[in-house]
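Here the complex is missing a single protein chain, while all its other protein chains stay put.
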Amino acid sequence: MSQKPSPNPQPTRDELDLLLYQSRIDRPVRMKIPELNREDRPRHVIFGRQFSVDMLESVASTADEIRQISKSREGQDFLINLLHHKRAMLYFTQPSTRTFLSFMSACQILGITCNEVRNPATSSETKGETRFDSLRMFSSYFDLIIMRSPVARLAESCAYLMNDLETSGNRSVPIINAGSGADQHPTQALLDVYTLQRTFQFTDPRDSPISTRFEQLVRDYPSLCKGLSGKVYAFCGDIGRGRTVRSLATLLAHYKNVTLAFVSPDHPKLVMGDDLRQHLQNCNVQILEVDSLEAPLEGKPLIEQLDALYMTRIQNEHNNQEDEAAFAQIDFGRYKLTTGLVARMKRYAPILHPFPRDQHFKEIPTEIDDDPRAMYFRQARNGMWARASLLAHVFSVEHQISRFFRDQYGDWQGTAGTLEARLAR
Amino acid sequence: MSQKPSPNPQPTRDELDLLLYQSRIDRPVRMKIPELNREDRPRHVIFGRQFSVDMLESVASTADEIRQISKSREGQDFLINLLHHKRAMLYFTQPSTRTFLSFMSACQILGITCNEVRNPATSSETKGETRFDSLRMFSSYFDLIIMRSPVARLAESCAYLMNDLETSGNRSVPIINAGSGADQHPTQALLDVYTLQRTFQFTDPRDSPISTRFEQLVRDYPSLCKGLSGKVYAFCGDIGRGRTVRSLATLLAHYKNVTLAFVSPDHPKLVMGDDLRQHLQNCNVQILEVDSLEAPLEGKPLIEQLDALYMTRIQNEHNNQEDEAAFAQIDFGRYKLTTGLVARMKRYAPILHPFPRDQHFKEIPTEIDDDPRAMYFRQARNGMWARASLLAHVFSVEHQISRFFRDQYGDWQGTAGTLEARLAR
Partner (left out) sequence: MSQKPSPNPQPTRDELDLLLYQSRIDRPVRMKIPELNREDRPRHVIFGRQFSVDMLESVASTADEIRQISKSREGQDFLINLLHHKRAMLYFTQPSTRTFLSFMSACQILGITCNEVRNPATSSETKGETRFDSLRMFSSYFDLIIMRSPVARLAESCAYLMNDLETSGNRSVPIINAGSGADQHPTQALLDVYTLQRTFQFTDPRDSPISTRFEQLVRDYPSLCKGLSGKVYAFCGDIGRGRTVRSLATLLAHYKNVTLAFVSPDHPKLVMGDDLRQHLQNCNVQILEVDSLEAPLEGKPLIEQLDALYMTRIQNEHNNQEDEAAFAQIDFGRYKLTTGLVARMKRYAPILHPFPRDQHFKEIPTEIDDDPRAMYFRQARNGMWARASLLAHVFSVEHQISRFFRDQYGDWQGTAGTLEARLAR
């Protein structure tokens, strides 16, 4: 209705605003990183590739400290007061209960007060307001904007808007991308990596100086080493339309000597996109694209060779009529996990899933939930700690956390697994 | 859409999940109570019958202490810090502003941070997630789940899920039932009982050692005694479809020598259900089922004999066409309170209503609001205190509250009425 006075076929202001930043969006990633990170710390969090391996290790280490500190009431009080003076806007115009609640929890752990706009229909946009005007409003009221949008690159352009405001002496706040269009979901990748970091310490509460879980595993798997390098990661299901696969694969490419296997039906919408393949090749990652978990890798079926399995949901909500017809010919049963398959996996290999899983498709049946390798419920809780840690880094309080941790638990610093082993001693 | 790949007429995972617990749901209530209570304290709050009279007295006593403590700024600060480190999920897929806000307030009084999911359409369920997967997500992020659902027994089966998770060494949190299907609404019953407990102390701010309100009342009503035992409780209106009636009647049956009168039109949907009647008979409660407040009880019209009157709204939103036709023949005017009826009630008899009342039906016209016996607005505030008290018991901080109370107001302990009298002295 409000468009009536000027019914023009010209681009809208919203479209022009995005065009304004097009040339900066089109730059190679390495040129963008200095605009997003500052002094090796995220200023904004827009895409996974801005995280260096050092940053990933540092975020994991702070996450471990936060989860340990939060076990005592004294520690919880310390954390709750840390950023009690900050207020966040969770601007989620693309719905996602899980990611939304995870960020809420992460904020609350550090005492950040949360506000939300989830239904764009209730917002000023119905009165003709541009997205950038909305964003500037949020930056007037709040100290942090966590945004999830169906519009690709919107979060990225908002980060540039904030940087430009700062340059011109105006108020500017950090932007966290909680999912932007089909392209990126950097904090999901962060929590996936954090889950793998913890898993690949191979520690156990019952570890002792005499014997550890790692030593026991090495007997059966002599080439096993700690950490993310030198491992085989398999992704299974909807590779083409899952931005979590894209984001995680990009991060794993930072590590040395990894093999990434992508298992999906051979349909253009479901296999890996050309840009991701190109990027991984540039990183000298070994890639395997197959249509079954039984496909061979170094002489054995992939299911028996993989070090970690990342299952995904088939995102049928994006199907068009043509897809429905084509998909009817595909045997999707090959992309569902079974207890039989799990029994053949390595004894330590974690099963991840970004969740939600689909109760109708059953890519992971509930029978597998009790297997100690099933990590998908723990992933949710890891995500909360990883996001809290990330916020601590954005607001530069990670050193305060380390200091408190050392005061409480001594000045030894380590990754989660070994820390727990040490605390158990 | 996401169902396409497996269009089976088999039961859904959600249905199977409920079936999984069917045998535990079908047990007699007394066998379930040990799964819900622990050391005489609620672990989960699922149905009214899990509250013993001792627990009801203890919850009322803590509620009295909280409301008194919260009158000073120092007390408020004590309360706000009590559970400041806890975070709650209010999962309300059946809408209810009143119950929702009451729980929010109760949480906030104790410093619990609240999160909410109210519209199931925004949740992961639209992506094919099961309810149990959603619940486990909530239990990953939060320390408490308060849930209201149109699905009968869902809260109960979630409590069993949590217990099973605990048994298998996983994270598990308390479940509070804020209304589950047509069967139970235990915290509404709790606040109704709390309102009656306060009312039946017969105290008044102007009570003095020389004369108390109770002494004055006893002159006119020689058989009057304090407390909930030995009283006539009348429920009026929609008995069959009101779960608040069912829950409160169940709790009152715990008390000695009570008469429960049910006043409703003689229609199968509006009279008491067979299961409730059976239960009350097993408890040796004296029951009266009549179709008018003028029906005789011990020689006098019920309206003149009752000690407390519980009015209800006719829940016409559940009518089907057949009901509409049948109800057109009923004189519903008999189930509305009037100033004339109120004038005939005992001088102390409280009028309760679970609210909202219906402005079109007018079961309680606004003219009655100023009568000192009208308790329905106070019930709302009582509900907030009673729920805060319940949460304090669930998290085992009720003794901390008592200690603070004694430090501030001396070590005398008593029920609300006498406490206020004492504070007024």
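First chain written, first letter: the chains are A and B, and each begins at residue 1.
Here is the rule we use: a residue touches a chain if its C-beta (ideal position, glycine included) is under 8 Å from a C-beta of that chain, and two chains touch if they have at least 3 such contacts.
Here the structure is a predicted model, which means the values were calculated and not measured.
Asks: Looking at B:L83, B:V117 or B:M384, which makes contact with the chain not pictured?
Replies: B:M384
Asks: Among A:L18, A:V117, A:V285 or A:L391, which one touches the chain that has been omitted from the display?
Replies: In the complete complex, the chain left out is touched by residue A:V117.
Asks: Consider the whole complex, including the chain that is not shown, and state which of B:P11, B:P34 or B:P95 touches that chain.
Replies: Considering the complete complex, B:P95 is the one touching the chain left out.
Asks: Please pick, from A:T12, A:S72, A:S211 or A:T339, the residue that touches the omitted chain in the full complex.
Replies: A:T12
Asks: Which candidate, A:Q22, A:S52 or A:N170, sits in contact with the chain we can't see?
Replies: Checking the options A:Q22, A:S52 or A:N170, the one contacting the hidden chain is A:N170.
Asks: I'm checking contacts with the chain that's been left out. Which of B:T12, B:N37 or B:S105 qualifies?
Replies: Checking each option in B:T12, B:N37 or B:S105, the one touching the absent chain turns out to be B:S105.
Asks: Spell out the interface residues on subunit A facing the chain that's missing from view.
Replies: Touching the chain left out of view, subunit A contributes residues 1-6, 12-14, 84-85, 87, 89, 113, 115, 117, 122-124, 127-130, 133-134, 136-138, 140-142, 168, 170-171.
Asks: Of the residues in subunit B, which ones touch the absent chain?
Replies: Counting only subunit B, the missing chain is touched by 73, 76-77, 80, 95-98, 101-102, 104-105, 108, 118, 313-314, 316-317, 319, 324, 327, 332, 355-362, 366, 370, 377, 380-381, 384.
The criterion applied here is as follows: only the chains that are shown with their structure count from here on.
Asks: For subunit A and subunit B, let me know how many angstrom lie between their CA-based centres, rounded off.
Replies: 42
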